[in-house]
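Yeah, one chain of the complex is gone here, protein chain that is, but the others are all in their spots.
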Amino acid sequence: MTIHPTAIVSSTCKLGMDVTIGPFCIIHDDVEIGDNTQIHAYSEVGIPTQLAQTTKLTIGNNATIRSHAIIYSGSNIGEGLQTGHNITIRENSEIGKGFQLGSRGDVQGDCIIGDYFWAHADVHIGKQSKLGNCVRLYPEVLLTNDPNPPSEDVLGVIVEDFVVIASKSLIMPGVTIGRGAVVAAASVVTSNIAPHKLAKGNPAKEVCNANVLRMRSDPSMKAYPWHLRFHRGYPEEVVSGWLASAQEGSQGL
Amino acid sequence: MTIHPTAIVSSTCKLGMDVTIGPFCIIHDDVEIGDNTQIHAYSEVGIPTQLAQTTKLTIGNNATIRSHAIIYSGSNIGEGLQTGHNITIRENSEIGKGFQLGSRGDVQGDCIIGDYFWAHADVHIGKQSKLGNCVRLYPEVLLTNDPNPPSEDVLGVIVEDFVVIASKSLIMPGVTIGRGAVVAAASVVTSNIAPHKLAKGNPAKEVCNANVLRMRSDPSMKAYPWHLRFHRGYPEEVVSGWLASAQEGSQGL
Partner (left out) sequence: MTIHPTAIVSSTCKLGMDVTIGPFCIIHDDVEIGDNTQIHAYSEVGIPTQLAQTTKLTIGNNATIRSHAIIYSGSNIGEGLQTGHNITIRENSEIGKGFQLGSRGDVQGDCIIGDYFWAHADVHIGKQSKLGNCVRLYPEVLLTNDPNPPSEDVLGVIVEDFVVIASKSLIMPGVTIGRGAVVAAASVVTSNIAPHKLAKGNPAKEVCNANVLRMRSDPSMKAYPWHLRFHRGYPEEVVSGWLASAQEGSQGL
């Protein structure tokens, strides 16, 4: 365990083995951090808030939290967390394994997020969003939740497994994006998207099955479902599960 | 008064009663901060700049400035300031009471902002914007000001009282958005919007009166004017004033 002498670490934290806490970090009360975790400079973890249903924050093993991170109390984050810089994760979120959040990403709280979520930079995940496994969000994707701004109604977006949402897309409150669907860049999604469709435009419409798309670098190769061809950053046992399911034809594709 | 031992606070500041300054904060010369104010970690307040018309920064009572805030010298901010994380407020701005600025919000300077302004995350308020009372801006709203980029011309946007601008909308230089108007998500507003209209699209057009819209959760209820039904975060005396005006029929709606 290596705690930089300038870091401020509560005596009530539970830190695993081989945890490194960088310069000028602040770790608040009741934070539990797994083994082999690195927290980089200027990060503040476990910020208390009256909105949290529990005062505890749990972060699993093998996390890398890059500098200037802001993580509130009251969430539960699985192993293998990876963040960019300046991220914010608010209270009451249940987040699975292998969660990757790019720089300036913002999880607004009360979210449920599956395993192996991945987001590029500047992604905004509104309160009460529900995201499945292996979802991928590109820069400046925004998931909203207020159907009549301002209101007390919170209709979080639902994004199912393997969905890809490309850059600058906006998802309107309460929309469900079905398993394996692809949302093209700069789309505004105002109604549900069926599984495995490509949706596009403002308002976004389903234009074809996503599996019609080809790789630009090799038009003989289908681009989707992407997880049959793209494996970087996913654990080997996860990938072998994907490939086995595909062989059994159980992908529903 | 509680100043964290790692904070760097100029001896020329005037701090009110019950002010709390968090770890690793920097408070520069000639900053005046009201009573009952909290400044969270890694915030830098009163940054000097040659662009400021005065070296002084005034922040009213009862402010909460969340971590990693950046506030320049030369502005005057009313009581009840509330910020998210990583906000930036530049010089020469006159900002009213109850100003709320979400995370990564950016006030570029030389702005005039009324009372009870509220903005969600990632809002960008260009130089020389003029915003009325009770304006509400949603994530990634961008108020621009240069009609011929690049130029020396600065045509700030004017947003009147009670206006709501939904997520990802872009407001072009010099546009006026009239009192009580509602701008739908992902709009690009290139010309003035009349009071109490709903505007939508790229380029945004007035599609109907805003008071035609209904609550999704209860279609018997009008969604706008919103301040007759939504009161969270506004002081009781403000809300009772709204309701009294409405009874007198003086809302002009």
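Think of it as A and B in the order they're written, each chain with its own count starting at 1.
Throughout what follows, a contact is a pair of C-beta atoms (placed from the backbone, for glycine too) under 8 Å apart; a residue touches a chain by one contact, two chains touch by 3 or more.
For clarity, every value in this text was computed on a predicted model and none was experimentally measured.
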{"item": "Sole residue of B:Thr37, B:Ser73 or B:Thr144 that reaches the chain not shown, by the stated touch rule", "value": "B:Thr144"}
{"item": "Residue touching the undisplayed chain, where the options are A:Asn61, A:Asn86, A:Ser129 or A:Asn145", "value": "A:Asn86"}
{"item": "Selected from A:Met1, A:Leu51 or A:Met215 as touching the chain missing from the view", "value": "A:Met215"}
{"item": "Absent-chain interface as seen on chain A, which is shown", "value": "6, 23-24, 41-42, 67-68, 85-86, 103-104, 118, 121-122, 136, 138-140, 164, 166-168, 185-186, 202, 213, 215-217, 223, 226, 229-230, 232"}
{"item": "Hidden partner interface residues of chain B, rising order", "value": "6, 8, 24, 26, 42, 44, 47, 68, 70, 86, 88, 104, 106, 108, 122, 124, 140, 142, 144, 146-153, 155, 168, 170, 172, 174, 188, 202"}
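We take it that only the chains that are shown with their structure count from here on.
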{"item": "Separation of chain A from chain B, taking each centre as the mean of its C-alpha atoms, in whole Å", "value": "29"}
